[in-house]
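Heads up, one of the protein chains got dropped from this complex, but the rest are sitting where they should.
We call the chains A, B and C, going by the order they appear; numbering starts again at 1 in every chain.
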Amino acid sequence: MDQASKTTDHPPDLSVQLGPLHLKNPVMVASGTCGYGEEYADFLELGQLGAVVVKGISLRPRPGNPPPRLVETPSGMINAIGLENVGVAAFLTEKLPYLRTQQVPVIVNILGNTVEEYVELATRLDGVDGIAALEINISCPNVKKGGVLFGTNPEAAAGVVRAVRRATALPLITKLTPNVTDIRAIARAAVDAGSDMLSCINTVAAVAVDIFSRRPKLANIVGGLSGPAIKPIALRCTYEVLQAVQCPVIGIGGIMTATDALEFLLVGARAIQVGTANFINPRVTLEIIKGMERFLRVEGLENIGDFIGALDTRCVFPFAEEACDLETMMSKE
Amino acid sequence: MDQASKTTDHPPDLSVQLGPLHLKNPVMVASGTCGYGEEYADFLELGQLGAVVVKGISLRPRPGNPPPRLVETPSGMINAIGLENVGVAAFLTEKLPYLRTQQVPVIVNILGNTVEEYVELATRLDGVDGIAALEINISCPNVKKGGVLFGTNPEAAAGVVRAVRRATALPLITKLTPNVTDIRAIARAAVDAGSDMLSCINTVAAVAVDIFSRRPKLANIVGGLSGPAIKPIALRCTYEVLQAVQCPVIGIGGIMTATDALEFLLVGARAIQVGTANFINPRVTLEIIKGMERFLRVEGLENIGDFIGALDTRCVFPFAEEACDLETMMSKE
Amino acid sequence: MAMVQDDARVVDQQEVAERTFRLRLRSERIAVTARAGQFVMLQVHHGTDPLLKRPFSFHRIMPEEGLIEILYRVVGRGTWCLSQCSPGNHLKIVGPLGNGFTLPEKDDRTVVLIAGGIGIAPLHELMVQLTSNLQADKRHAIHLFYGARTAAELIPTHLYSRLGIMVHCSTDDGSSGYQGYVTQLFELMVNQERHRPALLYACGPLVMLYHVARWSLAQNVPSQLSLESLMACGIGACLGCALPAPHPDDPMTDSYLHVCKDGPIFKAGSIAWTKLQRQPTTPQIYLYN
Partner (left out) sequence: MAMVQDDARVVDQQEVAERTFRLRLRSERIAVTARAGQFVMLQVHHGTDPLLKRPFSFHRIMPEEGLIEILYRVVGRGTWCLSQCSPGNHLKIVGPLGNGFTLPEKDDRTVVLIAGGIGIAPLHELMVQLTSNLQADKRHAIHLFYGARTAAELIPTHLYSRLGIMVHCSTDDGSSGYQGYVTQLFELMVNQERHRPALLYACGPLVMLYHVARWSLAQNVPSQLSLESLMACGIGACLGCALPAPHPDDPMTDSYLHVCKDGPIFKAGSIAWTKLQRQPTTPQIYLYN
């Protein structure tokens, strides 16, 4: 069902500029779904991707939650991994060296339970060779504020971002949670506090239970919903965030195909991240990149930039002009 | 695959008490998905249901949004009907008489754009024969507060509930929106303001766009996601709400089968509403009731009440006792 | 005339034109009450994705055999899933739904049917009914104008001409019949031959229907147009299938019809054509994976 190309022979230009970051294409792998990159080495060359966002890193290693940590739901899955990670020290010595050998921008997702933890992480990652940007995961409980998530309150979110901003010269991406009343307010707060970009969304809080054992399906009871089920929510969040801020926005949530990815770009996202889909098809990101190229060719576009934000929300009444006399006819009928 | 019954011959008791309401079973049809009841007359006897919640009623008739009003998404759908309804006057003269002939409790879902509208609606419905309760849809924009939804703010929600409470002696159900940071706070506010019960959830805000025409798939751009995709979110909201309040809670969201329905009861919901599933199978509510009966038989339960809230969240370590000496063995290995 | 939900058995499925399938289903309960122009909501898949049933018009109704046929084109995931099912499978079905065509009272006048693409689907049963009690010579007063993008998309027209009616074909690319739009062919023929239809039936893409509606209003010829809309329930419960209608009193106030209840057959004047908005176009399935 391939259609003939309308354009000339050179491949369409997929490169995007995200503030200070230049990416060869807008397709990244999302934090927590590609490990530290190496896990996918058998399936793809990381260098073909726009960027790799590594599993969220904390100051000290974290063992994560007890199992069960996963459950499948209609067109989605819930995870409660509990932010298991090797900690920043092991990341720098054991994981980063491999990533450095790949020709791909590495974005480090950071998390903490106090502003100080975020700051110390940023300080240790600042200026390290091979790190392109930091993504601040603000969907973490603030232990000093009774465990309320940083990302659900504009001041708390701004507090983290502002402190991290002072600690590093690296480009900053703040990753927004959808579990809020007004995502625009959090977006504005993060940008005002110095975030260069935003990424949205993190997972949607969710529960699953088993009627036979009468037990929660996750040891942690509550987990994060991801996958195709949340794509409409993620698109709405991206749409809202783009109404509130001027900075580049990275769309995330339920992207399985090039069509899904292009939907986020249409709404105005400058790049996208693929999460859960990697589990189902470890080569999905390459297929998405190829699909985007074909789309641009068929649509006769030479740059992906020409499509980003092209959403047309005006009402179009195709028969309104001609049909003026129709009304008169109809009143006679 | 039917299993033998463990109990005696009389059918299990599905009846539930919801504050002042006694229902013959916990299965209702959700507002906006069963019209005014009559639409399903060819498929089922309404009297077999626990209750019918009619399409949201406003003071004056509403034409609704321009089309397209619907779009399908992975395991879900988004609607932007725009609360089209006949208005309270036509409801009372044209729709209620039919419902009165059916042996089923009728719950009227009410909506408005000012507190005064809700109050006038409640006043006109108060004491009307054939109405069992009011469900207050607070997912409506408050025109006096710049269009912020009543349901996203505890004070605004409480304001509506308190005013309606004064206007009617009917049992009040407040229908919560999931599009908030802390649904517990809204739940508490509604109950403190006099709501007898809560129902949760209404639809999740969502967007869908078409990359070919570059247009939103809904004329209204943003709509409400429903169906199986949101079930894990609805279960989480129900779980959270039940931690915050003592009153009966009605679970809604993505219920397609008896298993789904029982999951909400397990978490503690006293009843459930079925929405989108009615579109896919107009007899689904009857199948759910039958499935619940079979479940109770197989589990050896005589009353659905014995299952409600039976969720066991304690950690169980089946091998912990016996295995004490195992640890010692292991240290030798 | 009650609506029922049934578990229909797939009896046969054939690809009859490019990406176009004819599906024969056993459903006694629906076959006995169905009328031309009505439709069913049909399950296309087991499981929750695709979630919703899909609406399809009756292509043939065979009450004696307890069978119905639908004719559909694969345009997306739902119709693709449907094309994968084979004899013996069971599909949940709800119907018959909607108002259906009204047959002409007198049978001696010129009747014109206009079909665009898959719009031929509901017109087949209509043609069968229009001709069933008619003497052979009178059948010539029934004209079918049938257009498609290209010859490969046309259902073989001998199926219709053997009913005794006059068939006039067009294709956008000229690969079969007149080159151009079917509405152009229709206007051309009607102007040339100067026999004016007493009644118009049409089904096809929205622009085609719009041109038919214009002509029918301008010429004051009654018409019955089969319209579409996205549907969730098909039974009037979701209010999702709205189309703008002229408001009886105030043209500035919005008013809507519901295709599944008030239609899918409408006369030209029932739709507020000026208020119709452009809807997202049909995706090419799986084009970008």
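As a working rule, contacts are C-beta pairs under 8 Å (C-beta built on N, C-alpha and C of every residue); 3 or more make two chains touch, one makes a residue touch a chain.
Because the structure is a prediction, the values reported are computed rather than measured.
Trainee: Can you work out which residue in A:P20, A:P68, A:G130 or A:G309 touches the chain that's missing from view?
Mentor: Of all options in A:P20, A:P68, A:G130 or A:G309, contact with the hidden chain holds for A:P68.
Trainee: Looking at A:E84, A:D126 or A:E302, which makes contact with the chain not pictured?
Mentor: Answer from the full complex: A:E84 touches the omitted chain.
Trainee: For the chain that got dropped from the picture, name the residues of chain B it touches.
Mentor: With respect to the unshown chain, the touching residues of chain B are 1-3, 74-75, 228, 257-259, 262, 287-288, 290-292, 294-295, 298, 315-320, 322-324, 326-327, 329-330, 332-333.
Trainee: By the contact criterion defined above, which parts of chain C meet the unshown chain? Give residue numbers in ascending order.
Mentor: Contact residues on chain C toward the absent chain are 45, 47-50, 77.
Trainee: Can you list where chain A touches the absent chain?
Mentor: Contact residues on chain A toward the absent chain are 32-35, 39-40, 42-43, 55, 63-72, 74-77, 79, 81, 84, 210-213, 215, 217, 219, 227-229, 256, 276, 278-283.
To be clear about the criterion, only the chains that are shown with their structure count from here on.
Trainee: How is the touch graph of the chains shaped: line, ring, star, complete or other?
Mentor: Its topology is that of a complete graph.
Trainee: Could you let me know which interface, B-C or A-C, is made of more C-beta pairs in contact?
Mentor: Of A-C and B-C, more C-beta pairs in contact link B-C.
Trainee: Counting only C-alpha atoms to place each centre, which chain is farthest from chain C?
Mentor: A
Trainee: For which chain is the distance between its Cα centroid and the global protein Cα centroid smallest?
Mentor: It is chain B that sits nearest the middle.
Trainee: Quick check: how many Å separate the C-alpha centres of chain A and chain B?
Mentor: From the centre of chain A to the centre of chain B is 31 Å.
Trainee: Which residues of chain C are in contact with two or more other chains?
Mentor: In chain C, residues 48-49, 275, 277-278, 283-284 touch at least two other chains, as defined above.
Trainee: Give the residues of chain A that touch two or more other chains, as numbers and ranges in rising order.
Mentor: 74-75, 228, 259, 262, 295, 315-316
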